[in-house]
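Of the protein chains in this complex, one is absent; all others appear in place.
Presenting chain A:
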């Protein structure tokens, strides 16, 4: 399974980003090979609809699940249509969240917010 996590930097010691749609990078973690790669988020500079564009990138990268502190409703609609699972982060540590995922201890993300539409949230 391939999992995407929004992160602040291209390093394994980086923190989870507060925003799904406007995060600078995604960490793509493969639970089978245990390998990680980083993906640039081209949606970060979007005037609007960043969540939709970011979710499209995730779908196109054949991701099976995302782990994120929060997610807007438009992005969530794209991800859910593509049958991508949404997990909620337990804290800001990338390692902790990957461990929790491997242990099956990550909660499902339930509270989808109405979107920030360019006003704060990050």
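We take it that a contact is a pair of C-beta atoms (placed from the backbone, for glycine too) under 8 Å apart; a residue touches a chain by one contact, two chains touch by 3 or more; residues count from 1.
Convention: contacts and distances are computed from a predicted model.
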Quiz prompt | Omitted chain, identified by the protein name its UniProt record gives, among "Lipoprotein", "MinD superfamily P-loop ATPase, contains an inserted ferredoxin domain", "GTPase" or "Phosphonate ABC transporter, permease protein PhnE" | solution = "MinD superfamily P-loop ATPase, contains an inserted ferredoxin domain"
Quiz item: Which residue among A:7, A:28, A:50 or A:66 touches the omitted chain?
Solution: A:50
Practice problem: Kindly state which of the options A:39, A:59 or A:90 is in contact with the chain not pictured. | Solution: A:59
Practice problem: Could you please point out the chain A residues that touch the chain left off the display? | Solution: 43, 46-50, 52-53, 55-56, 59, 74, 77-78, 81-82
